[in-house]
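What you see is the complex with one protein chain gone and the rest in place.
Read from first to last, the chains carry the letters A, B, C and D; within each, the first residue is number 1.
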Amino acid sequence: MDIATFAGLILGVGAVIVSFIMEGGHLSAIIQAPAMVIVIGGTIGATVITTSMETILRVPRFLGQAFFGKTPEPLETINMIVRMSEKARREGILGLENDLKSISDPFFRKAIQLVIDGTEITVLKTILETEIAYLEERHKRGIAVFQKLGGFSPTLGIIGTVLGLIHTLSNTAEPDRMAAAIAGAFIATLWGVAMANLVYLPIGDKLRLRHEEELAKLDLILEGVISIQSGDNPRVVKTKLLSFIPPNMRGGEM
Amino acid sequence: MDIATFAGLILGVGAVIVSFIMEGGHLSAIIQAPAMVIVIGGTIGATVITTSMETILRVPRFLGQAFFGKTPEPLETINMIVRMSEKARREGILGLENDLKSISDPFFRKAIQLVIDGTEITVLKTILETEIAYLEERHKRGIAVFQKLGGFSPTLGIIGTVLGLIHTLSNTAEPDRMAAAIAGAFIATLWGVAMANLVYLPIGDKLRLRHEEELAKLDLILEGVISIQSGDNPRVVKTKLLSFIPPNMRGGEM
Amino acid sequence: MDIATFAGLILGVGAVIVSFIMEGGHLSAIIQAPAMVIVIGGTIGATVITTSMETILRVPRFLGQAFFGKTPEPLETINMIVRMSEKARREGILGLENDLKSISDPFFRKAIQLVIDGTEITVLKTILETEIAYLEERHKRGIAVFQKLGGFSPTLGIIGTVLGLIHTLSNTAEPDRMAAAIAGAFIATLWGVAMANLVYLPIGDKLRLRHEEELAKLDLILEGVISIQSGDNPRVVKTKLLSFIPPNMRGGEM
Amino acid sequence: MDIATFAGLILGVGAVIVSFIMEGGHLSAIIQAPAMVIVIGGTIGATVITTSMETILRVPRFLGQAFFGKTPEPLETINMIVRMSEKARREGILGLENDLKSISDPFFRKAIQLVIDGTEITVLKTILETEIAYLEERHKRGIAVFQKLGGFSPTLGIIGTVLGLIHTLSNTAEPDRMAAAIAGAFIATLWGVAMANLVYLPIGDKLRLRHEEELAKLDLILEGVISIQSGDNPRVVKTKLLSFIPPNMRGGEM
Partner (left out) sequence: MDIATFAGLILGVGAVIVSFIMEGGHLSAIIQAPAMVIVIGGTIGATVITTSMETILRVPRFLGQAFFGKTPEPLETINMIVRMSEKARREGILGLENDLKSISDPFFRKAIQLVIDGTEITVLKTILETEIAYLEERHKRGIAVFQKLGGFSPTLGIIGTVLGLIHTLSNTAEPDRMAAAIAGAFIATLWGVAMANLVYLPIGDKLRLRHEEELAKLDLILEGVISIQSGDNPRVVKTKLLSFIPPNMRGGEM
């Protein structure tokens, strides 16, 4: 679970609600179906056009990463690779077959499987790098979806408000109620700007952060698996992999 | 047919209309000829200046690609290239002459024609890469047209609204009807922002996506045709080409 | 004459005027000297500061290019170079002297003059590339002027409107005429946004397009003249130069 | 202490307050809890989502750097390195052990420790460059936090104002008090724009300046320590290091 995502969302939305209540407002005043339909529906519509059905279907998974993704702990991965590297030197590459089940990361498991299958080192490298390249592509499209949502949302809020004003101003016969009607028109702007700045754009940024962490981890695994394949000395493997992670995450190791 | 383009357009425009009707408005209130003339006419005018007549005439074709373009299925293309590569080794390059008619993609057909004509490999590569470069140039100009449309449209909406306000405010003698007149002036803003965010900009983004898919396909064909020309082993050709496409699109092939 | 520039300008400005007249306005309402003085004068003033007197004096020439510039027809240039290349092989380099007068492009003429003068090939290349580099610099400054004009114009419109509002609101004693006075203040915004979006920015974009076409033509001439100097086979010259232009512009040549 | 940061903050905030008082306003009119809750709380909330808990916890340290960070004085560092280089040649590398305590910069101390430990030169370089790379990464995330704060703050001001307007316009029965109520709604915009432009964004820029100075210093130390390790002539070391700093900071040295 990503505490920053939850804490930030609660803090951001909470600040809006608390401030509104402090001024004596009722939430029912801003939860208005027409404003929400035009802002949320219109924003999703515009964003769907920009991308492919395939990327749209992947959005729930991206949300899961933003809310529940864990910062990878590279030290664990490094220790695992070093242990496997020792085993491979002791028992041979085939000895790694038993470890396959204990690897939870699918990229890592696939890489070790390829090593066990005796894949040549340049082919192994090409396959894994291609895999990383496609993952990068997929991630970027996911991040782009949230940036597009964040970009279209305020303008759809403006469209909603202008529509509301046009309707309001041309119909209100009683000037007394005009102020309230104008207020209602601004609810769409509120939703458009708030969704963009409290939800879409921050989540897009969090996904980018996750993406960078994930890439760093895959690069680490790629390097480690190639070292195992090459039969490098486990101590050398450890030193090399430790240089991939920030000094303060290296435990007491170096 | 590109479902995402249609679905997004229906969802986006639908959300605007549904929201307006939920608030009790009539569509006739926003379909106003002067606002549409200034926003759509003015936007197209400004965009035409920025580009050449040639690119303008190509716009309908770009719209066709955004709405009806199919995501290329590279696996089919790969299988076709592999079959041709086998045939070329069995019957010689000239044996490919019968296959020419069955190739629907003009770039692919031209490339095979050049191979049959015995074009030297460096010349072949240069010709095909030049072809790709010009296609890229043409695509980019098409994408730029929609970005320009999306950029000019809101400002022409503002021009329309300001013009309307100037006319309204300086003439309305009866203050009672002024609110309705001001409302009318905002219809131009509505059209300008809505056309940009629900039509022009999303379609520009979709064209960019199409463009990237198309380029990836041409690169694949270029590589495949050169392999055929070089008489590579069909199995090697297959492995090489499969590495050009995402793992989940490779069928059970690898 | 560049039809797209004229057609776009007429369409854009026309749409604004037609829309205003459809709503029953009179053009005299928006042609107001104070608004035009502040918007056009202020924009030009700010832009003049950003650049040098020399570039400012070149602006009429840039306007000429945007309105009357012709898309270069590279096929003609190629045929000319090929003919000269044949002649140079037949009669020697000095035989080109008679052709000098028939070359209208000054860059082309200078290049051929240098060849006739027996300039060494590396020196020739350096001189012509330097010439192209300075042309590029000059063009970029011209494009930048129009982008600056387009950037300052809407903000000067805002300055004009704010000035108008300050004057209007603090003086109008009769509330009845206040609406008309506010309307008057918005005329400056109208001019600022309209000049930027219908004139300055589109012309800047057109100049950029012209600039790219011009550069492509000079690169073609540079390559061709060096081929003549080197005494290349005319057929080879033709093939090489044709690869510089888009396939659909090559006539039936290849 | 960074005088520019303090002076700028006092000048900027002071100008706002003085101007307000000159017009006869009371500060109590703008220090309103609901506006501050929504703008400051909402901005921090949105920013927390975009980053990790780890970076958030580092914010006070970044503020300390912006307010109390000293511009490094490279001449001192250079003189220190030159003295150590002389000592190392006279007494051997181990002679530097006594100097360790007198080095206050942790990066410098770590580097000298590695030299004393007899770390091989390529390993030494890799370790120090990795260290610099992670520092750069951490700095960039800190700068990004302030840029995000500066980006979200005005939009949360707008959210606060729209919320206030909705509440105000739909409830005020007495038109007399409506003007005052609208005025209150704008306090949120004021806080949003002022926090961004007087606090967040300028501090982000100051951090970037600090970051560049810090990087330059670390590069200098890296180069110097490698020279010590290589046993370079102290005079050569001095000349080389002086070329890393601006001529006017070199004292009378060169």
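We adopt the following convention: a contact is a pair of C-beta atoms (placed from the backbone, for glycine too) under 8 Å apart; a residue touches a chain by one contact, two chains touch by 3 or more.
If you're wondering where the values come from, they're calculated on a predicted model, not measured in any experiment.
Among the displayed chains, contact with the absent chain in the complete complex occurs for C, D. Of the candidate positions D:Ile38, D:Leu149, D:Val162 or D:Ala194, contact with the unshown chain belongs to D:Ala194. Counting the whole complex, the residues of subunit D in touch with the unshown chain are 3-5, 7-16, 18-20, 22-25, 29-30, 71, 154, 179-180, 182-184, 186-187, 189-190, 193-194, 196-198, 201-203, 205-206, 209, 243, 246-247. Think of the hidden chain as still there; on subunit C it touches residues 33-35, 37-38, 40-42, 44-53, 56, 126-127, 130-131, 134, 137-138, 148, 152, 155-156, 158-160, 162-172, 178.
The definition used in the following text is that only the chains that are shown with their structure count from here on.
Touching subunit A and subunit D at once is no chain at all.
Between the two copies, subunit B and subunit C, the Cα superposition rotates by 70°, quoted to the nearest 5. Both subunit A and subunit B derive from one sequence, and where they touch, under half of the residue numbers involved are common to the two copies.
Look at where the CA atoms of subunit B average out and do the same for subunit D: the two points lie 44 Å apart.
Centre-to-centre separation between subunit A and subunit B, using Cα means, comes to 27 Å. With touch defined as above, subunit C holds no residue shared between interfaces to two or more other chains. In terms of which chains touch, the assembly is arranged as an unbranched chain of neighbours. Interfaces, counted as pairs of touching chains, are A-B, A-D, B-C.
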